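Every protein chain of the complex appears in place save one, which is left out.
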Amino acid sequence: MFKFIFIKELRDIIQSSRFTISFAVCSVLIILAFVMGAQNYLSSKAQYDAAIQENRNQIAAHTEWMMVEHSITLPPQPLMTLVTGVSNDIGRNIAMSGRGELRAENTRFNDEPIFAVFRFMDLEFIFGIVLSLFAKIFAYDAINGEKNRGTLKLCFANPLSRANFIAGKLVGSFVGLSVALLIPILIGCALLPVLGVQLTTDEWLKLSLILIAGILYFGVFLAITIAISASTVKPSNAFLIGLVVWIFAVLIIPRTSVLISGRIVDVPNIDEITAQKNRYRTQLFDEDRPKMSNFQLPEGTEIENAMTAFQSFMSDLASARQEKIDVFNARLNEEYSNKKRAQEQLALSLSRISPTSVFTLVTTQLAGTSLNLQHNFMDEAYTYQNAYADFMQEKTGSNRSSGFRMIMITTGGDEEEPEPLDPDELPQFIFSGQSFSEAAQAGMIDLSLLILFNLIFFGGAFRAFLNYDLR
Amino acid sequence: MFSLLLQKELKNIITSPKFTATFLVCSLLILISVFIGINEYENAVAQYQANQEIARQNIAEATSWGRVRNLLHREPNPVQIFVSGVHFDVGRLSNISDYNDVKLVRSPYSDETLFAIFRVIDFAFIVQIVLSLFAILFTYDAINGEREQGTLKLAFANSISRAKYLIAKFSGIWLGLIVPLLIPILLGMLMLIAFKVPLASTDWLSIISLVGLSVLYISLFIVIGILVSAITRSSSLSFLLLLVIWISGVLIVPRLGVMAAGQIVQVESVAQIEAKQEAFQKARWDDYSAELTEVWQEREAQMEGMSDEERTAYRDEMEWTWLEEDDASRKQVQSDIITNNRRLLEESQNRKKLQEQLAFNIARISPVASFQLAAMKLAGTDVGLKNRYETSMRLYKDDFSEYIQQKEAEEGGHGGFNISIDSEQGVQIDFGRNDQTLDTSEMPQYQSPELRLQDTVGAALFDFGFLGVCIVLGFGGSVLAFMRYDLR
Partner (left out) sequence: MQNSTIQAAPLLEAVELTKVYEDGVKALNNLNLVVREGEIYAMLGGNGAGKTTTINAFLDFIQPTSGKALINGIDANALPLEAKKHVAFVSENVQLYPNFTAMQNLDFFVRLGGKSHYERLDYERALHRVGLQSEAFDRKLKDFSKGMRQKCGIAIAILKDAPAILLDEPTSGLDPKAGKEFTRLVAELRDEGKAILMSTHDIFRAKEIADYVGILNNGELVAEKTKAELEGVNLEELYVEYMAGYMDEAPVSGSLSNNLS
């Protein structure tokens, strides 16, 4: 019995004009999302390569490590092709210095606001907004439409149990629609290498988990819609209720949870913290000022070594100051980031009421474009800072925290042309994204939540139909 | 006859559960969006004030004119409550100093990435996505639904002209949808007053124009709905067609326009431009070093053959002149760098403008893009926001530098350290003045770029007109289609 209903459901879907039109639209959208995403990724990649190259050129043009203004750049994540996440919203460049605070700047949208106007359309958006809407359109009359057509009565004039019917209906429409969706998706995946996006095995694995999450998410909306259809009499009412649910899940819950968490956890204004840090820094500098004025060359210093002596004096002072600043700032930063993370955690947990945000969270997590991208980038930049500081110490004898421009005027005779610097000597910044198993572990909770949502709403549809008035 | 039809249409809408549900959802959405908008605006104001505080501190703590630098912050604009536009994407503040060019950094989204995940919803977003969807929901079966119910035949069994019927239909739906929408919008405006958002009269004008624009936009979707309903036989087909139109109009065309323009007009990335600027800067300073070395060698050459006392005397005599000479050429270098930087920037900005123009014109194939662009223009959060601020900050920077230089000249000191290494006297360091604070009362004050009416409402006029033309065309089309509609 289940089999007949299942096959009937598949056939009913495939032969409807509703399916033909929406399948065509979805396919176009999905393929477009792949193409536009690849385009977007490639231009980010080109910008990244250019930034790295320019940085190397800049180093090579110098003859003194002291003068180098090194910056590191966040490489674009290949999976941002499909799940943009926050990758366009976070700073990509960090001007390196041997110590002190680092700040990532040059977000893609700040650099190119034109793309911020309409934003990008990625696969996550297509699933989150468009496909969930299509699930509504497909299933809003799944039960009550059959009732209106009289087919429900005709079916149940046969020895058919309700459980079989609803199970066949749910599984049939789920399989039918998701297999149909998989066609353009798989074509898109096959297009990726052709479009120039090369993925590693790990990334392919992540991508397949993203797709599984997408299908699960689609299943949630399908089940919700069928449950609504099994609890209402008129299809038009079912559609309306479905639309309201959709608006709540997609638009309202995620944003209000951010709003609510902002109310509950009070995170201080970041600029006020900056002001506090500034005050402290100036205060320390003022304290050091008299020491600087009273600087005397140690007895018996050769004049040629005067500059070096002065430098090491300044550098010692600066180091002492910086140490205090570092402690102070670290405390402030930690307090701030603890509060901020608490706020984030709360907001994200609250938003998980909505399957849409669960989906967003799991896909960004897997694609490496979640909030963690920013955290990881900063963490790795600070790790790199140590290597950089060591390197600079070795090359210049100072870790360059004073930052003044020196103009050497030699009044002596001609000197040898100094050698240009070799950028390869500098330790390289390598941003290591998450491995598949890390990403999968991080996304596990949300993935299970999606499965749970499916079970709940499938169960809900089941229950609703068992009590459905067939007349 | 007309009023009877109109009444029927109104009743039909207002008594339907569809209406109750959509009205409640829309009201909730609009109020939430205004609330979020006000919240974000207040945050932005707090940041703005904190930054002014930082700037004041920095200036107050500077002990020499050379160390004075300013920090400018983009001033939040209350209309962004309704249309956030690119506000969250564009940097908020820029350092103003002699050594760095103006550059807005630290966009609100990059500071508060949490908001970037789900994005902020604003009034314009709700109108653009949700209300247009609702407009479709109310019109997809306007004509063919009546045919399916058989009421179309019944109505035309009486002596009614088709044109009159259609106009009554449109007016009824229009009144039934727009008037209730105005209720939450008005409540939203009351919220502005309740939260004491400071609004100038031009802001009110912008908001009112925005409401007008939204009404036009929704009317367009009503017209499109009626048109599609009048050219199809079954309401299920027209619903699907309308959804396809909605998806392509709202989601696809605008983004495709931008993508296409990005492909056609290539613009160098900011990093690339900065690299070019840096390269020039470095080359220029290297030249300067070489030049200076030469000059000093020349000066040394002039002292050739003098005795030590003569040398010292000559030096003391010439010191001031030399210093001035060196200083002049240093300033020349700086101004060369600035000129070059600005030239490069201007070139890239021109290309960007070209790209934007192209992108937006392609995007305008869809009236949705037209609405969004006009709404952003009205709120002053359009794509030109960053440029506008950076340009005005650059102008300020010129004034600021001039003021600082003048002050420096008056004080006669140089900024920063002055270290002289001499074979006789050893190393001497002059930190400039370090006791009193500076009198900065005459320092030029930064004025945010003023948004004049012609920049907001004026710039949006084209899109207003475009939407109007679309409505007229759509309505004409539906009249034509309905004239030939097969009533059976």
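For reference, chains read A and B in written order, and residue numbers begin at 1 within each chain.
Methods note: a residue touches a chain if its C-beta (ideal position, glycine included) is under 8 Å from a C-beta of that chain, and two chains touch if they have at least 3 such contacts.
Computed from a predicted model, the values in this text were never measured in an experiment.
Counted over the whole complex, the shown chains touched by the missing one are A. Interface note for the absent chain: among A:A46, A:L160, A:L182 or A:L284, the touching residue is A:L160. Taking the whole complex into account, chain A touches the unshown chain at residues 1, 4-5, 7-8, 11-12, 15-17, 148-151, 153-161, 469-471.
By definition in this document, only the chains that are shown with their structure count from here on.
Averaged C-alpha coordinates put the centre of chain A at 24 Å from the centre of chain B. Chain B meets chain A in the complex at residues 17-18, 21-22, 25, 28-29, 32, 35-36, 39, 43, 46-47, 50-51, 53-54, 57-58, 61, 85-86, 89-91, 99, 104-107, 109-111, 113-121, 129-130, 133, 137, 236-237, 240-241, 243-244, 247-248, 251-252, 254-259, 261-263, 267, 269-272, 274-275, 278-279, 282, 285, 288-289, 292-293, 296-297, 300, 352, 355-356, 359-360, 363, 369, 372-373, 376, 382-383, 385-386, 416-417, 419, 421, 423, 426-427, 429, 431, 434.
Listed in rising order, the residues of chain A touching chain B in the complex are 17-18, 21-22, 25, 28-29, 32, 36, 39-40, 43, 46-47, 50-51, 54-55, 57-58, 61-62, 69, 73, 85-86, 89-91, 93, 103-107, 109-121, 129-130, 133, 137, 236-237, 240-241, 243-244, 247, 251-252, 254-256, 258-259, 262, 269-272, 274-275, 278-279, 282, 286, 289, 292-293, 295-297, 301, 303, 306-307, 309-310, 340, 343-344, 347, 351, 357, 360-361, 364, 370-371, 374, 404-405, 407-411.
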